[in-house]
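One protein chain is absent from this view; the other protein chains keep their places.
Naming follows writing order (A, B, C and D), and every chain is counted from residue 1.
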């Protein structure tokens, strides 16, 4: 899954009729410090994520496996809202921890 | 979904017969200010998007879930025309908004 | 779909038996002026494309939806030969055409 | 499959209910010397991998083919823990080994 942050919403009135009622969120990819990366995508929200929240995205056919997106023409879904990350092996301690 | 802009059309008379009647649009990826990014792809249009319009694309198997593309050998479909974007957390205000 | 140009052929006698009789074409990605981009892939040809021709490729599970590739272990197929591109919004005229 | 290293865990209480009980691991991509590459993703763990371990990830629809992830909205799964790599053709000996 991709780690991202909800930064806004897409308004689209003309769309495939199967998409009625879905909320399309703009999600920017973030690093492990929640700093913005240089890419974003648009995802359907199945968990009620608000602007500013850190989320996980499932892409591809897996994006169609929530109750909201089943058999719909969408390829990205927010399926979890992140509370926190536990990074046990930060990149500065990489070498000392190698198996 | 990818955010893009319809910039033209592909003409192809010799093609898989299941593709008859489909319109193949050239879509350039855009950023959140609708500025052009350095990539494009060709997508089937299922919503009647015209040149210049900003659209959302679904890719992969999800591209086959519109009425027009079902079971067809296509991997990208325009499934929505964008009216506008509401960006609530612009990148300049990122830090002040972190959760 | 990806825009590319057929530049050659792969010979492979030892392969999964389901692939017998398929032609594997080498396709280089091209830009909208048919200039070569820095990537290529190998695709099954379902439409009889010859060397030098500009083609469209479907990738992923969609590559298995032509008569030739159904249920076969291939992930890219040539499904159309391009006659021409109509680019109505060239990148130099981008700003004057924004919606 | 992607080669990576488990470096931490994601905590997410608000999520699709089908995801209850799954452990979401943060996996950083590594090279053949287990040096960190500049990308990471979040994957469900189906094999009990601990922090610091080198693992293989399956992505896309294949990520849903373990006992744990069947029909779930996830697009990456840890399906093996790596004991060691046997690199028989290191990049320094590439030319002398060409077929």
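Note that in this section contacts are C-beta pairs under 8 Å (C-beta built on N, C-alpha and C of every residue); 3 or more make two chains touch, one makes a residue touch a chain.
Being a predicted model, the structure only gives us computed values, none of them experimental.
Novice: Give the residue, chosen from C:54, C:68 or C:89, that touches the chain omitted from the document.
Specialist: That would be C:54, which touches the missing chain.
Novice: Where does chain C touch the missing chain, residue by residue?
Specialist: Residues of chain C in contact with the hidden chain: 5-16, 18-19, 24, 26, 28, 34-36, 40-43, 51-54, 60-61, 63-64, 71-76.
Novice: Touching the absent chain: which residues on chain D qualify?
Specialist: Those residues of chain D that touch the unshown chain are 1-3, 32, 46-48, 56, 58-67, 69, 77, 79-91, 94, 97-99.
Definition applied: only the chains that are shown with their structure count from here on.
Novice: Using Cα averages as centroids, what's the distance between chain A and chain D in whole Å?
Specialist: Those two chain centres are 19 Å apart.
Novice: What is the distance in Å between the mean C-alpha positions of chain B and chain D?
Specialist: Distance between chain centres, rounded to whole Å: 30 Å.
Novice: Which positions in chain A are in touch with at least two other chains?
Specialist: Correct list: 60-61, 63-64.
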